[in-house]
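Here the complex is missing one protein chain, while the rest keep their positions.
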Amino acid sequence: MCRSHYYVADYDIKKLTFMEIAISIITGLMIIGALYAIHAKDLLSAVIACGIVGYGLVICFLLLKAPDLAIVQIVVETITLIIMVAVVLDSSREEKYSKPDGQGVISIITSVLLIIVLFYFFKLSIETLDVFGSGSLRMAGPYIEGATEKTGSANLVTGVVFDFRGYDTMGEATVLVTAVMGVLTILRIKGKK
Amino acid sequence: MKGDKDLRKGYLQMKGMTVIVKKTTQLIAGMVFLYGIYVIVHGHLTPGGGFAGGVIMAGSFILLILAFGSDFMHLTKEESGTTMYENLSTLVVVFLAASGLLFGARIFFLNWIPKGTVGQLVSAGMLPLYNIFVGIEVASSILTIFLALVIFKEEISE
Partner (left out) sequence: MIVYLLCFVLFLVGLYGLITSRNLVKIAISMSIMEFSTFLFFALVGYIDGGVAPIVDPADPAKIYVDPLPQALVLTAIVIGLATTAMMMAIIIRLYRKYGTFDIREIKSLRG
């Protein structure tokens, strides 16, 4: 399953595959949407620009041959947008934009420094990552071969989620219950006496 | 009674939408709910599974609530209906997982029901049962979160 590993030094800029070009274009659109969401004057526009990032991610999942993720992401993104719009519509919708004063300049300089440091670490770690498209993960083979006989399911992702890694699913169920209890406690919603 | 009047004043009176939206939602919401059940039950054959089907089921309820306003389902301040389903489903998932300790190799999450042929509806051992209960749990969680954040935002002042 995994081809021989070759590093970034052998990477040829002219041999871009179709998948890389398509995903690069959509990620570029997501970056533009994210930049607009941060600098928008109106809060409702910022929330809708967050939807650009979410729905662009759905197209990326479909291109990367992951249909389960696309179904979950599209419905979850819609529900998140509904909740955010319900919070924003209740209030005054504008953000008073002011010139960055002392504290604002400090935060911008901090973020630029942090970005430079993170970029350096990214450059260090990307040199040993495999080229996009060749199988990078070592456990891909053992999970795919014989999974159909071991779990008995035709959907490999469901077999991995509920059979090979069942603890993660149980942990996720617990986190959801905790989040619901947290939301109800923060908003202090009482039951009927 | 005094208690009822305080309860009535407490929650957000959200108006419903126009007649066209209400009629369309009445026709469609049932089909969306059925599609969610289909995605859950066929989780081991087609893309989908417990999580995808659960969020689709929650989506059908959210559609009904948004179209009909607060009068749908006589929404009161008490939301113990949805939290009861969610906690019961989590308990059943843990019990199903612990039932693997009684058979054979004593492993948690053991798939001890006999797996049939690949591709049939009744196959893959315990996976359809896990899918169903995780789907109910995810749907109830997301519905409770939505009700708490969008409908019941006000706090009772008593």
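A and B are the chain letters, set down in written order, and residue numbers restart from 1 in every chain.
The working rule: contacts are C-beta pairs under 8 Å (C-beta built on N, C-alpha and C of every residue); 3 or more make two chains touch, one makes a residue touch a chain.
No experiment lies behind these values; they were computed from the predicted model shown.
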Contact partner of the left-out chain, one of B:30, B:81 or B:119: B:119
Touch residues of chain A, complete complex, unshown partner: 1, 8, 11, 16-17, 19-20, 23-24, 27-28, 30-31, 34-35, 37-38, 43, 46-47, 50, 53-54, 57, 60-61, 64-69, 72-73, 76, 79-80, 83-84, 87-88, 90-91, 95-96, 103-104, 107-108, 110-111, 114-115, 118-119, 122, 126, 129, 131-137, 139-140, 143-144, 147-148, 154-157, 159-161, 165, 168-169, 172, 175-176, 179-180, 182-183, 186-187
Touching residues (missing chain, whole complex) on chain B: 46-47, 49, 51, 55, 117-119, 138, 141-142, 145, 148-149, 153, 155
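Everything that follows uses one rule, which is that only the chains that are shown with their structure count from here on.
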Distance from chain B to chain A - Cα centre to Cα centre, in angstrom: 24
Interface residues, chain A side, partner chain B - complex: 67-68, 71-72, 75-76, 78-79, 82-83, 86-87, 90, 148, 151-155, 157-159, 161-163, 166-167, 169-170, 173-174, 176-177, 179-180, 183-184, 187-193
Of chain B, residues touching chain A in the complex: 3, 7, 39, 43-52, 55-56, 58-59, 62, 66, 76-80, 83, 86-87, 90, 93-94, 97, 108-109, 111, 115-116, 118-119, 123-127, 130-131, 134, 137-138, 141-142, 144-146, 148-150, 152-153, 155-156
